[in-house]
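Every protein chain but one is kept in place in this view of the complex.
After this line comes chain A, so read on.
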Amino acid sequence: MIKFPIIRVITKLLIPYILLFAFYVQFHGDYGPGGGFQAGVIFASALILYGLVFGLDAIKRVAPPIVIEKLMAIGVLVYAGTGFATMMLGGNFLDYDVLEHSFNHKYLPGGQHLGIFLVEVGVGITVTSVMTMIFYAFASRSRFV
């Protein structure tokens, strides 16, 4: 029953590296080219590749549409939540400078670095889930089938 064994094997080999590269682009976006949007698209492309090769049912077991829908919202909330956090700490909206000495410096970066990082995580989550959702919308006959 297994068709196209080469495509299936290559896909399974490639997907971990695509995901890893997505994370690289996400986390290295602070220092070099990259960031949440690009990382999100790369991450979603791994999911979509999986869906194209192994079918819609398989991808929906990995990334259930209902979870993806929630993630779309959570990403935006992470972004806006960062803004609210800076406001609570006494700065303007998204003023990352106030994050400088607020958190454990041993493990977390501070200030602009932490702010950009959090915002980009939010962007990454939303872009990944929106791209996947667009794929579902095109691939499914009706919503969430």
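Criterion: a contact is a pair of C-beta atoms (placed from the backbone, for glycine too) under 8 Å apart; a residue touches a chain by one contact, two chains touch by 3 or more; residues count from 1.
In this section, contacts and distances are computed from a predicted model.
UniProt lists the omitted chain of the complex under the protein name "Monovalent cation/H+ antiporter subunit D" (options: "Monovalent cation/H+ antiporter subunit D", "ABC transporter permease", "Taurine transport system ATP-binding protein" or "Response regulator").
When you scan A:V41, A:V76 or A:A139 for touch with the missing chain, the hit is A:V76. Screening A:L19, A:L56 or A:L94 for touch with the missing chain picks out A:L94. Residue-level contact of chain A with the missing chain is found at 69-70, 72-74, 76-77, 80, 83-84, 87, 91-97.
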